[in-house]
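I have a structure I would like to understand better, so I am pasting it below and will then ask my questions one at a time.
Yeah, one chain of the complex is gone here, protein chain that is, but the others are all in their spots.
So, subunit A:
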C-alpha cells in the first residue's frame, strides 16, 4: 500500500469540499489519472495547484492546444539548433550526439523529474481523439521512446495526474476507462462565501453578501451564452472593493456597476444591462 504520507486536504487559496478530497486521495492511491469536468470557473485547474502546494510537489502544466501532437508533449528534437551548430559550430554541444538536441516536453519533464510531481493536463478536450488515446497509453505504461536516439524514457516517479476538460461532450471510451472521473458542480452560495472569504480575508460582510446574492441572481438570467463564473465574481468584488464611491446597499437596490466584468459577450452584456436597468431582477 502506497499511501501518501500527507493526505490532501485543501490549499491556502482553495476551498475544497469533502467529496472531492476523498476522490483525489483515492485516485492518488490507485495511481490513476483523475479526470475533472465542470463548467469554467469551478476551480478545476486550481485544484491541481492546490494539490501541488499542499503535498509540496512541483507542478508541471501541460496546456493542450488543438494543433498539438503527442510527441510535442513528450520531447522535441531541436533540429534547428543542430543545423545552426553544424554550420557555425560555436557552441559547446557535440553535433554528432543527437541526444544533446533532445528537449523534454511537459510529460517528459514529469517523467524525468527527481521527485514526484503533479502533472496537470489542462483542457484535454481541445486536442483530437488520437492525441487523447495515445497520451493515455503513455501515462498507462509510464514510458515512451525517443525514436531519434532509440532510447526509452521511464518515469522515475509516477506523477499525480490531473486532467481537466471543459467539454460537455464525452471523451472517448478507452480514455475514460483509464481515468477516475469527477464532475465539479458550480459552487453553491454557501461554498461561494467560503471562497470569497479565502480570497478577501478582511472583506466587508455586507459587500460580500450583497455581491454574492446579486451574482447568483444574474447567473439565473435566461439565454446567456457565457454565464459569469467564480473568477468573474472575484474580479467583480475586487473592483467594487476598490471603488471609493461604491456602497454595498446599492446592489440591493439593483444598481450594478462594472457589469462588463461579469458578462464578456456583448449580447450577454446587453441583455444583463437591459434586465438590471428595468429592475426586473428584483
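Here is the rule we go by: a residue touches a chain if its C-beta (ideal position, glycine included) is under 8 Å from a C-beta of that chain, and two chains touch if they have at least 3 such contacts; residues count from 1.
Methods note: contacts and distances are computed from a predicted model.
Asker: Assuming one chain is omitted from the figure, identify its UniProt name from "Anaerobic sulfite reductase subunit C", "YciI family protein", "Branched-chain amino acid ABC transporter permease" or "VWA domain-containing protein".
Answerer: The record for the missing subunit names the protein "VWA domain-containing protein".
Asker: For the chain that's not shown, point to the residue among A:115, A:147, A:185 or A:205 touching it.
Answerer: Of these options, the touching residue for the absent chain is A:185.
Asker: For the full complex, which residue in A:19, A:99 or A:130 touches the chain that was left out?
Answerer: Checking each option in A:19, A:99 or A:130, the one touching the absent chain turns out to be A:19.
Asker: Among A:126, A:156, A:199 or A:227, which residue is in touch with the absent chain?
Answerer: A:227
Asker: Among the options A:27, A:210 or A:230, which residue touches the chain absent from this view?
Answerer: Of these options, the touching residue for the absent chain is A:27.
Asker: List the residues of subunit A that touch the chain left out of this view.
Answerer: 1, 19, 22-23, 25-27, 29-30, 32, 34-35, 37, 79-80, 82-83, 168, 170, 176-177, 179-183, 185, 222-227, 267
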